[in-house]
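Missing here: one protein chain of the complex. Every other protein chain is in place.
And then chain A:
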């Protein structure tokens, strides 16, 4: 039995972590990747409630501009004007904070932070991350950044209000608007800490995947989740530093009198002394991060989906290699398309067509992935777990949102559509909804491993249908509104006659958005209730092949009580013809599955034998 006799390369760091753990080292300053993952998850959930709550408030204003919102006064205080409407400045602050929170705190930290941390060591067969200490630091920098951003919500002048992209000059001149004052400063400070956190995390993920894979876990046997986390981390390590540079220059402009982004500006008829800079420079630097960032948000969700769809279709993932290659393609391309966010910034039309070309190429790997999901589902023995439903939902919204991306990628069409609700619809479907679905799917799927208990299935189904229908009800109509010319980030449209025909549609969107927001409380209840009261989970509830299901129900620090298992095959041997069961875990050697082996797999048996033989010799020598 090779699994039992093999020698564990990491056995030396297997000392008893269990014995001297206090509450603080176990739950707060923990070095265990599983605890850190849960910390990221819970913090992300709290942010998600705040961020989604903001959107509910500003949708109220957009859908019912005439409504009396004084009942919100206990919560918002002076931000509700005396006549009962929302303060316009605060509306901008809400939109800005909604975007910032969702993109960075929920879908970057909450998604990557949770699942990269949780799954990388478990699925590659490692005891922990390469550096548990840096991993802990990564969480605490994120926490610090969260605290600063949270404090900025309560400022007299309000939080940052220049949009989540914080373009100068609006963000660079404190006198430009209330939200460009202290709120903006805190925003920048928080983002700098956030970048530090994500670099610490990303460097750790990459190194762990390269160095700590268990025996037999080659790159071509890695689950697609790990591939996606790996590439996400690579993107993050290369793009966040550029945002760092951009943010530092912005800090200089704001507080130290330089003019990197400022030139020839008049405020109240008076000229400012700043000359020589360019706000377009900021846009280039920002979108060099900004576009890769959308893939940082999306790729982990796609990886999670690959895993869940293959498991629950009881079929090998279709096109494993194609999946990897398309993710690699997306990674590379994501760095060379940023200027499609700047088609109408005065960019030279010639450059515009180059970026258009590069942008449209991304549709190819994206489509490859979509087709692979569909062909994996095709004629599978589909098990509709809540996780599976969310994964299928992800594929659906990814298609709907991806198609509008192709519209926007055309520089000529973008002149009409830029900064309208069409863009809002595009990225909420393809990024917001798709990644949130990935996050939720991941939670439903790995909850048993995280907490040792099951989530309630029925509540999961209700939650899914509520969310799925809600998302389309909110974002589908936005396409029409966008084509009709509604600009995004406007406080009110009542002054424009041209828009009066869409009042009902706007109200409809708002109702749908608020209902969908409340629908999420079903999930929240399910989540927190099941942590303590859920049904105890079996060891391998989804009959899955990957390594995490070979750990005990509640794994301690170090993950496997004995030796780390050895891997003999890829993770997608589902419904293999000739096999006894419809899944063969990665830890089962080919020599034990003679009936289902393919010809080239029979050849592997010799290698397996050779290896375990040499191990037994070593075992003898060591006197086991």
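Keep this in mind: a residue touches a chain if its C-beta (ideal position, glycine included) is under 8 Å from a C-beta of that chain, and two chains touch if they have at least 3 such contacts; residues count from 1.
The rule is simple: contacts and distances are computed from a predicted model.
Undergrad: Would you kindly match the missing chain to its UniProt protein name, picking from "Cytochrome oxidase subunit III", "Phosphate ABC transporter ATP-binding protein, PhoT family", "Transport permease protein" or "Bifunctional protein PyrR"?
TA: "Cytochrome oxidase subunit III"
Undergrad: Looking at A:74, A:273, A:346 or A:577, which makes contact with the chain not pictured?
TA: A:273
Undergrad: Specify the residue from the set A:72, A:137 or A:238 that touches the hidden chain.
TA: A:238
Undergrad: Which residue among A:206, A:324, A:339 or A:555 touches the omitted chain?
TA: Checking each option in A:206, A:324, A:339 or A:555, the one touching the absent chain turns out to be A:206.
Undergrad: Any idea which of A:42, A:281, A:370 or A:605 touches the chain not displayed?
TA: Counting the whole complex, the residue in contact with the absent chain is A:281.
Undergrad: For chain A, which residues reach the chain that was dropped from this view?
TA: Given the touch definition above, chain A has residues 6-9, 124-125, 130-131, 134, 199, 202-204, 206-208, 210-219, 221, 237-242, 244-246, 248-249, 252, 256-260, 273-278, 281, 284-285, 288, 566-567, 607, 611, 614-615, 618, 621 touching the missing chain.
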